[in-house]
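A protein chain is absent from this complex, but the other protein chains hold their places.
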Amino acid sequence: MDQQFPDITGTFSAVTGGIRYLMPEIALVAAFLLGVIIDLFFSRRFRHAVLICAAAGLGAAAWLTLAAGDDLPADPLFYGMIFSSVFSNVFKLVFYGVALLFLVLCFFNRQLQQHAKGTGDLYNILLVVVLGMSFMSMSINLLMVYLSVEMVSVGSYLMVGYISGNSRQAEASIKYALFGGACSAIMLYGISLIYAFTGTLDLGEIMVRGLENVPSLSSATAITLVLAGIGFKLSFVPVHFWSPDVYEGAPTPVTAFLSTGPKIAGFALLLIFLMTFFVAAEGHRFFDFKNTISVIAIMTMVVGNFSAVWQDNIKRMLAYSSIGHTGFILMGFVSLDHGGFRAMFFYVIVYALMNMAAFMLADYVEQRANAVTATGYAGLGKRFPLAFTIFVVVLISLTGIPPTGGFIGKLLIFSSVWGQYRATHALLPLAMLITGAVTTVISLFYYLKIPLNAWLRSGDTAVTITTKNGLLVYTAFAIMLILLAVGIFPQLITAYLPG
Amino acid sequence: MIPLEHYLLISAALFCIGLYAVFTRRNAIQVLIGIEFMINAAVINFVAFSKYDKAKLGGQVFALFAIVLAAAGVAVALAIILNVYKYYKTIDPGKIDELRD
Amino acid sequence: MLACGAAVIPLLGAIATYTFSKRNRGSGIAIAGSVLTFVLSALVFYTTWDHTAIHRQISWFTIGDLTFTAGVLLNNLSVLMLFLISGISLLVHIYSAAYMKLDPRLPVYWTCLGLFCFSMMALVVADSLLLIYLFWELVGFSSYLLIGFWNTRQAAVLANKKAFIINRIGDIGFLAGIMVLFSQYHTLDLVTLFSDHGLVASSPRIGGVWVGATGQLSQAWLTIAGAVFFFGAMAKSAQFPLHTWLPDAMEGPTPVSSLIHAATMVAAGVFLLVRVFPLFDQTVLLLIASIGTFTAFMAATIALAQHDIKKILAWSTISQLGYMIAAIGMGSPESAMFHLATHAFFKCLLFLSAGAVIHELQHHYAKSGDTTDPQDIRNMGGLRKKMPVTFIVMTIAALALAGFPGTSGFLSKDAVLVSAFGWGAAEQNVFSVIPYLLFVTSLLTAFYVARLIFKVFFGPAGQEELHEAPAPMRWPMIVLALCCLFPLFSVNPVSFESAWIMAGFYLNAVEAGAYHTYVPVLVSLGGTAAVFFAWFCYGRNRSGNIFTDKGMLYRFALNGWYFDKLYLAVFVKPVVLLSRILFGFDKKVVDGLVNAVGSLGLSLSAVSRWTDRYLVDAAVNGLGSISKTIGNFTRNFQNGRVQYYLLATVAGVLLFFMFTYFL
């Protein structure tokens, strides 16, 4: 056909060869397309048809990921677009799990179920967001990075504004969309600078060398802009401003999902981005990743935890606390070669579980007792003993007290940072350790508010208690058991972690 | 052919103009226009440097994707803006501040 | 394994009481479980004491190439603690059944108590620092539940929050210590680390370098490791400056105070220090000795001025814990353990007797609708005739606390003091004051405990129709009273060295010589003098009071040396202030700077308020457009606006960038 492309069949088989490694993603797309059709034609007769379809798609994707097992490609797929590895598979399983929990939350959320326009589109959007997240954990090309980040972002704006049942939800969505749009434009500009400096979009050796060739100031500018874009997904300081407002305004199931799924996808992306430079071991010459991330981690922990102390609204408090957790997980990134890799994975998984459980219970209480503030929780412990018992355990885990998974996670992160400190005797790891320890104590102040109010204060007599949705609590209960089991037998997770 | 660093300068100027619009405009649609400026600034870079990348044409392809994704983003953002207008009767981002500490 | 069984039964009991508490309200199950635990512990104790240590472990989990193990370690130390805890908890269980009979949340009480006993016992038999840490936290958590058991009282809620947070602060020290040790030796197993030929003992410290199994650290880290472990123990064992939670923790039910805050939980800190004893170097030991002595002295002076019967006992607990800690610091962990064991019995008894008194008075006041505080010793008197059994057992306990011959306290206190004087003789510098301070403290102890007894049991009888506590409360007290006498510990009532507990530990002969003779004599004589002095002040005629209520020293002591206020000013307020500042910054991104500065001081905020008012006034006065513009300017930076979030974000990134690359 053309002398430039002599072997068109060869190039094409290179593409088709990669398809078998994308079975989970294909399952998601298939479920998405099927869901669109079902929503159009059958949703009137079977209200939950799309939900079942989405759950089936996610289940199939999870199963395919597990079934693939060790069948991993040796080389990047699709001309260096993505790379499927053990680590991306772990992330993908977390995403699918979080999305399934989100579906459970949606199923029991009265506001969503009574939404006049139906919930079918939400599940379809969710599938695409999950698709984007799983590509975020695999992309090794800046085009794929941008595309998958945009998929997740735009999908998230839609999810936040999905109901728009009141002014606050609409406000949250516009804030999210404008902030996110600006951040992704900043990231795009950073990518364009990297392309201008290096001439390649592949995250790899050539790019690192190209960035080395330009003055360190230039490459630092480009990398800073890209990090700001990734930071938007992670909501670390100073790119965190949006998250408290959006988390408070969004419907609770969406908040639960956003503070878990896309955030973890952001960690996956950050990991890929950093590994590019760490593998080449030359990253420090033009950009001091470790110190930058250390400072960001410290600031993020301080801002998140200290601001949370003042919150009364539970969702807002959890939003700030999730900022604090972001800072904590970032500590693991600084000490990747001292066990931080494992620690980060472990913490991310445990964080996903406990965060989802916390929001589930917040949603449960919100729906049954109409309480959204800590002071509004007064005396509710006696009314919902099971829910609040679980809540206490989940909060204990979030604080990082044994015998819960949160404790093991914190222990692993702390010891990896300690290892980093031992290796370098630098000031910043020590500062991180101290900040981490202090903010852990601080976090006790606001986490304690919930049991304090629920159990130890007597509340108003007339609290309207509406319909039962026990399964939500039982799901949270199951998560609590997992957290405890993981706290006592960390082997349950560590045995399957890469790194 | 103008030198590549002039392209970089033009794009930097456009980027910062967009940034300024995002910070200051009192109308959400104009804020969106600012974001579009920032995206177009990146597109200038991609296109200008793509000249040297004949083998993969990464810059031009990226530019195409950026334009298409931006359009989709704008469509979603406008739908959201109209929803906001329903409740606030304004689309001044500065006046939409019910959610705060 | 019997020991595992002993440790787990309380947990099962806790679950069982929680599940099947409809009938009998859980008391039966709880007491039965407690009896079983005690029997098992006694068996374990009988088979293991003075035998070779038993150590069984399984692989717990693996991270990377590091394997963590879990298991039990039974040596003299742990079986003694096991026996002690199970014995005292059995008695407290029986006592509680009567004391808490009328409480509507009795099953919850049993559950928490069971959880506490479980975690405490598991703590003492655990064989790795990580496991100890785990149960250490559980102990803290269950005590949090128990202190706040009467959750309708605001004071109880505050007290348990305070206890929990102070304990958490200490836990960070513990965790830091674990991390240092782990990075040095890559194991947390107690036997591997701390046995006679363990890693700690065999790792050389040459030329300022601490050589470990996997590398070397500066010797400073050895000191730090010891210091942070001590820090952890300080919080649990209520040592200065982390002692303030303990007196407040008396808000819990009295049996809880007795079990947790006198006999067992606070002993966990001492236990930990004895467990990791080989780790401490000279600096840390000196620190431990000084802090312990200071705490002992300080708490004793505070106890002099308290009016609340439980508060007096609480401060005396702190003081006695100071003794134990000081003994460890002076390189005599065996006497610390001995004192721990004797103290557990007599302090438990003191609390239970106090509980009996409070219980009776409470009922009496409740019946007559009186609102007098049933815990204030100023309102008591003459109870000797109404509650003779209580009077006798409490007096025995008080004598033990004061260290009179014939009691167990005499033996253990002498053990501590003799080793202190032996140690002090070797010290040339200012630290040689430590044994004398401890001696003075023992006189103070005799005085305040005599004051307590005289105020409560002597003098004119105030109340009518008071009678002895019910039998389930009385009998545990009598049993404990017998345990406070010397025969349980030593056949020879005057020589602590013949005590089996001392013999059971590696007894490094105290080269004391003359101290053996005159220290016990001095203590006894001084104690007697102090008691007579107290009789002179309080017993003979109640108006006599050497402390006038207006004295500065008196107020100083009454308020616990003002530590709570100091902490409020030095620690709590800055934290609150800092979080307020950060909150303000986030709240009003840039404009918040004004508010942040404003929150720094009332005066500054007054200035900013004045500015506001001034500007508004100016607007009215015709400077309309300018002030509107400025007002608009400040309003622009108000919260909730996404554009200002973006501006702050970009400005933040820019500042960070400039700071990194242009400065």
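Per-chain numbering from 1; labels A, B and C assigned in written order.
Methods note: contacts are C-beta pairs under 8 Å (C-beta built on N, C-alpha and C of every residue); 3 or more make two chains touch, one makes a residue touch a chain.
FYI, contacts and distances are computed from a predicted model.
UniProt name of the unshown chain, from "Monosaccharide ABC transporter ATP-binding protein, CUT2 family", "Phosphate transport system permease protein", "NADH-quinone oxidoreductase subunit J" or "Na+/H+ antiporter subunit C"?
"NADH-quinone oxidoreductase subunit J"
What are the shown chains in contact with the chain that isn't displayed?
Listed by label, the shown chains it touches are A, B, C.
Thinking of the whole complex, not just what is shown, which of A:Arg20, A:Lys117 or A:Lys382 touches the missing chain?
Touches the omitted chain: A:Lys117.
Kindly note down the residues of subunit B that lie in touch with the hidden chain.
Contact residues on subunit B toward the absent chain are 1-10, 12-21, 23-27, 29-30, 32-34, 36-37, 40, 43-44, 47-57, 59-61, 63-65, 67-76, 78-83, 85, 91.
Across the whole complex, list the residues on subunit C that are touched by the chain not included here.
On the side of subunit C, residues 590, 625, 628-629, 632-633, 636-637, 647, 650-651, 654, 657-658 touch the unshown chain.
Suppose we count only contacts with the excluded chain; which residues of subunit A make the list?
2, 4-5, 11-12, 15, 18, 29, 32, 36, 77-79, 81-82, 115-118, 121, 124-125, 128, 131-132, 135, 143-144, 147-148, 150-151, 154-155, 158, 161-162, 164, 193, 196-200, 206, 210, 213-215, 217-218, 220-222
The working rule: only the chains that are shown with their structure count from here on.
Looking at A-C and B-C, which pair shares more C-beta contacts?
Of A-C and B-C, more C-beta pairs in contact link A-C.
Counting only Cα atoms for the centres, state how far subunit A is from subunit B in Å.
Comparing mean C-alpha positions, subunit B is 25 Å from subunit A.
Report the inter-centroid distance (CA atoms only) between subunit A and subunit C in whole Å.
Centre separation, subunit A to subunit C: 41 Å.
Just give me the whole-number Å value for how far the CA centre of subunit B lies from that of subunit C.
For subunit B versus subunit C, the centre distance works out to 61 Å.
Where in subunit A do residues touch two or more of the other chains?
174-175, 178, 182, 186, 244-245, 307, 310
Where does subunit B touch two or more other chains at once, residue-wise?
19, 22, 31, 93, 96-101
Would you mind writing out the residues of subunit C in touch with subunit B in their complex?
Those residues of subunit C that touch subunit B are 583, 586-587, 636, 638-643, 646-647, 650.
What does subunit A use to touch subunit B in their complex?
Where subunit A meets subunit B, its residues are 142-143, 146-147, 150, 154, 157-158, 161, 164, 166-168, 170-175, 177-178, 181-182, 184-186, 188-189, 191-193, 195-196, 199-201, 244-246, 248-249, 307, 310-311, 316.
Taking the complex as given, what residues does subunit A use to touch subunit C?
Touch residues, subunit A against subunit C: 174-175, 178-179, 182-183, 186, 217, 220-221, 224, 228, 237-239, 241-242, 244-245, 288, 292, 295, 302-303, 306-307, 309-310, 339, 342, 396, 401-403, 407, 411-412, 414-415, 418-419, 422, 437, 440-442, 444-445, 448, 452, 455-456, 458, 489-491, 494-495.
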